[in-house]
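Only one protein chain is missing; all other protein chains are in place.
As written, the chains take the letters A and B, and residue 1 is the first residue of each chain.
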Amino acid sequence: MATLVFWVVAIILVGSALWVVSARRIVHSALGLFVVFAMASGIFLLLNAEFIAIVQILIYAGAVTILILFALMLTRVSNPNQDTNPNSKGWLAALVMSALVAAGVVFASTFARSSTSLLGGRTPYGAGACPLPPNNVIYIGQLLYSPTCYSYVLPFEIASLVLLVAIVGAIVIGRED
Amino acid sequence: MDLIHPTLTHFLVLGAVLFGIGLYGALAKRNAIAILMGIEIMLNAVNITLVAFSFYNTVKPYSTFLTGQIFAIFIITVAAAEAAVALAMIISIYRKRSTVDVGEINLMKW
Partner (left out) sequence: MAFYQYSWTILFAPLLSFVVIIFGTRMWDLASRSRMAAGNGAIHVYDDAHALDHNTHGDDHADPGSDDDDDPQVPRLTTGARLSGYVAVVIMLLACIYSWLLLLDSTGALRISGYTLPYSGIDIFNYSWASASYLAPYEIRFHVDHLALAMMVVVTSVSLLVYFYSQGYMENSAGYARFFSYLSLFTFSMLVIVFAANFLVIFIGWELVGLSSYLLIGYWINKRAKPDEDRPQPATAAMQAFIVNRIGDVGFIIGIMILFWKTGTYNFAALSGTGPQSVQAHFAGNSALLTVAMILIFCGAIGKSAQVPLQIWLPNAMEGPTPVSALIHAATMVAAGVYMVARTFPLFVASGTTAFEVVAWIGAITALYAALVALTQTDFKRVLAYSTISQLGYMFVGLGVAGFYNPQGLGPGPGMFHLFTHAFFKALLFLGAGSVIHNLHHATHKEVQDMRKMGGLAAFMPITALTFLVATMTISGFPFFAGFYSKDTIIGLCLQSGSIALYVITLGTAGLTAFYMFRAYIVAFGGKGGKAFGLWGSREIYRGEGTPPESPLTMTIPLVLLAIASIFAGYWFGLFNYLSPTAHNISLNDLVSDPFTWLGVVVAAVGFACAWWLYGFVGLARVHDVVENNALLRFLHRLTNRKFYLDDLYYWLTKYIFLGIAHIAAAFDFSIIDGIVNGVAFAVTGLGKGLRHTETGKVQSYMYGIFGGIAALAIVVFVLMAFAQGGVKLW
């Protein structure tokens, strides 16, 4: 069952990513992007990362897509029927290059001797210093905020600072004066 | 058949392919927002790869402490912030130049 879900989600994911980069009109690209985000959320679910999946939907599929659509509206080119998502002159070189990069990574993860064991199974969560939480969300909450167990609370605080800077920066840059 | 059942390698290959597609989008497009979309695809590919590493037992802390997933959370956070700032810049440029074609924005050339 998981196999089937995986293949379906994966194929739709790759297909919609291809549509994003090749659609004639950019609004179609934006819609394709929405599908990409949604399918990525599905992949996360397959990987038992429920919290990440929900966050992906919330933020990416929700906020970022809307943001992009708004930006598209605000930067509209006059004639909506023409090609609003043109390719640059060196698209063939880009194709070659990205194919090479992808091939390199694929090679590293499959054929290279240093790649991981292909039959790697999965083990359940190991126990940290704290008692094992019942589900993923609580565990992530513990990992992000816990003052006593092993946690990533400092990067969390820094991330909030990053968001603050981004808010202020976006407002300042986007001002009309 | 090992090729059917998803293993770590499948997810890694998926991530690599998505990364390549996103890279092509970032390099080959003229519309600035299309480039941004390509970058978002690349970030998602990386997220997938990281969470896959966290799921499969490759490195012990990754599995016991869900490092990959935490990393992915932070990537999502930063990507959202970056998208906001980038779009603000694009809108600002559009106001000045009435274009979002990156081929036209080359004042820093020689």
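Keep in mind that, in the parts below, contacts are C-beta pairs under 8 Å (C-beta built on N, C-alpha and C of every residue); 3 or more make two chains touch, one makes a residue touch a chain.
As the structure is a computational prediction, the values presented were derived from the model and not from experiment.
Q: Just to verify: which one of B:Leu8, B:Ala26 or B:Ile41 makes contact with the chain not shown?
A: B:Ala26
Q: Give the residue, chosen from A:Val5, A:Met97, A:Leu144 or A:Ile173, that touches the chain omitted from the document.
A: A:Met97
Q: Looking at A:Val8, A:Ile66 or A:Ala108, which residue reaches the missing chain?
A: That would be A:Ala108, which touches the missing chain.
Q: By the contact definition given up top, give the residues of chain A that touch the hidden chain.
A: On the side of chain A, residues 88, 90, 93-94, 97-98, 100-101, 104-105, 107-108, 110-115, 118 touch the unshown chain.
Q: Would you write out the residues of chain B that touch the absent chain, in ascending order?
A: 2, 23, 26-27, 35, 102-103, 105-110
As a convention for this text, only the chains that are shown with their structure count from here on.
Q: For chain A and chain B, let me know how many angstrom lie between their CA-based centres, rounded off.
A: So the centre of chain A lies 6 Å away from the centre of chain B.
Q: For the complex, give me every residue of chain B touching chain A.
A: Per the stated touch rule, the residues are 2, 4-25, 27-31, 33-34, 36-38, 40-41, 44, 47-48, 51-52, 54-58, 60, 63-66, 69-70, 72-74, 76-85, 87-92, 94-95, 100-103.
Q: In their shared complex, at which residues does chain A touch chain B?
A: Touching chain B from chain A are residues 2-3, 6-7, 10, 13-14, 17-18, 20-21, 26, 29-30, 33, 36-37, 40, 43-44, 46-49, 51-52, 55-56, 59-60, 63-64, 67-68, 70-72, 74-75, 84-88, 90-91, 93-95, 97-99, 101-103, 105-106, 109-110, 115-116, 118-123, 125-128, 136, 139-140, 143-144, 150, 152, 155, 159, 162-163, 165-167, 169-171, 173-174, 176.
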